[in-house]
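Note that this complex is displayed minus one protein chain, with the remaining chains in position.
Take a look at subunit A:
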């Protein structure tokens, strides 16, 4: 059965076009993907991301337990800090990519992808030693407020001093009278917050943000804009750009892998070995220099031979170019390397470029 977030009815009232997204009935767009994308780049947009999962570890030993499960190092963080990390398999590939929130060494909340909620929970439960994880996914709703006017909008609705909440930091407080975790994180490349609240409060928070954001030109935004925004930043999407068969090093996410952390983590040995042997392929960002739009699954060719595959691609609404990502042999991964993308039987030239595609001034 298709699952619905607490905001489902609100989306329908706003005229959203709804689609099935990994078993969830979600808005893909309200007005236009490009208009929503632009609203986030220039003003502020709201996303319902309540389909994401939340798994909590609490009690003595929570920090140590989580730190053995994730690739990044929460022990180096302060309370009130969040980290982007991988849950890796024994081969160094991704079970999922997650954000872990450190409330204290005895309370950690992990936000996981909606498509992986059940899988992640079972995986964590089987491997957690000392502390048993609890699935809080149905208790939380999550609204992402993203864009240059996002901080001002949220600040008008809360007494919490958001100037003290830096990037990848969070605080707890009321937003529009709704008890929330206010996290300065996002998936768009813009400043903003991800607000976690009780599912029952989601409509109140959503409506308050929409109303208070009117002078800012706030727009509700769907999954379509979320995808084009994250692609312009070369942010990985699980199932497209990262999966269980490509390692964190191949995905260019070595920065979320702390090979030297105390206690190690699942997947570390494989990554150490791959680092020593050399990474055979890499996820690159490219622009098409010929006409067309790269899409997930299109072959990447070098001299007519298939050497890889496009993992994500779009016509970037802000960069105004056809852009994409894909895995290629390491020899082709340097900036300026050229290859072709096969689009409907046509070899369209492409060049590897520096990412993110969107250069912020």
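Brief remarks follow.
Just so we're on the same page, a residue touches a chain if its C-beta (ideal position, glycine included) is under 8 Å from a C-beta of that chain, and two chains touch if they have at least 3 such contacts; residues count from 1.
Keep in mind that, in the parts below, contacts and distances are computed from a predicted model.
With the options "2-oxoglutarate ferredoxin oxidoreductase subunit alpha", "Sugar ABC-transporter integral membrane protein", "Cellulose synthase operon protein YhjQ" or "Glycine cleavage system H protein" in hand, the undepicted chain maps to the protein name "Glycine cleavage system H protein" (source: UniProt). Considering the whole complex, the residue from A:29, A:72, A:116 or A:188 that touches the absent chain is A:29. Interface note: of A:142, A:314 or A:355, the residue touching the hidden chain in the full complex is A:314.
Among A:50, A:228 or A:355, only A:228 touches the chain left out of the display. Only one residue from A:18, A:259 or A:293 touches the chain missing from this view: A:293.
Looking at subunit A, the residues touching the absent chain are 17, 28-29, 32-34, 224, 228, 291-293, 295, 314-315, 317, 322, 344.
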